[in-house]
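Of the protein chains in this complex, one is absent; all others appear in place.
Read from first to last, the chains carry the letters A, B and C; within each, the first residue is number 1.
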């Protein structure tokens, strides 16, 4: 019943398929699949309305940081079977998914804990950036609080 | 930006669509959707191979217990926006999803914590039963450890 | 005073009784223990799950104990083996 672990990372300019991410981690040895989907909320920032996000990535390093993230997750939760992340690049309209992550494991607690940790680690270490674009055509680069060199981390 | 909270519960004899469960909770006010999918593992029990599961439910009470579960989750995590559960009835082959649950919230920690809690509560309180069916044509009724009157709980 | 209630059997209890539902005459005020005993008399094979089930009265769980249950015509009572959804 053993199965080669899969770590699947894809940067995509198209709409994300949740089913595809789930299928990438499904396994006859796993009773549990935990999934996280991150989307852009409708938001107003100082009277300007967010219309979408523009994403870019350091693509090769994003892949190598993902591989490192998976190794760390497997060391901590050895029963994690497969991990899959699809992340958008380029223009993402408000309301569309920017990231979809799925993790499978034989029992649910492992995949549930692993996915919480993995989303935090993704935000802290995978070189991807987004710019919020407003209806005024202005834009501003965002910073994850999880990133150790973000301004919110520096203030601590 | 306020939106009427949705609590969607469906018992289904068909294949579960993860996309449908996700779409049922998506909202322009939510940045996070957490999903859990439970499937049947390939398993051998005393030399017999599990080929599938046969589910049944006390359908009306399952709906009312789900409503109660949602109220409890919203009391504890007031930012939870929508909750959706699709659960299979009847015959489910090994490897197919038996349950898919999705919860949306503005920020990810709420939906992540709420989904862990909700899956435990579902197993403890929603009147659904499954019988494991083996390749020998034998079968046995399962009991969730989370159910307060299961034999594993009684032993405690 | 008796009431005609609809008794539902699920999972293993339905296998033991060989019926999924039936109308049963029960006292309008009865402990859940006595209600269970009454069902056991109708279906002696239910003794196989003695101590392993709870009841549901009007879709609310009720432990089998001394607690009094008020019942009226048409009320739903269910025999509820340990749950295994999910």
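The rule we apply is simple: contacts are C-beta pairs under 8 Å (C-beta built on N, C-alpha and C of every residue); 3 or more make two chains touch, one makes a residue touch a chain.
Since we're looking at a predicted model, the values are computed, not measured.
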Give me the visible chains that the unshown chain touches, in label order.
A
Pick from A:16, A:50 or A:128: which residue touches the chain that isn't shown?
A:128
Missing-chain contact, candidates A:99, A:114 or A:133, resolves to A:99
Residue ranges of subunit A at the interface with the undisplayed chain:
38, 55-58, 60-62, 64-65, 87, 98-99, 119, 122-131, 141-144, 146-147, 149-151, 154
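Going forward, only the chains that are shown with their structure count from here on.
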Quick one: report the Å distance separating subunit A from subunit C, using the average Cα coordinate of each chain.
49
Euclidean distance of C-alpha centroids - subunit A vs subunit B, Å:
24
Please output the residue numbers of subunit B that touch at least 2 other chains, ranges allowed.
38, 119
Where does subunit C touch two or more other chains at once, residue-wise?
none
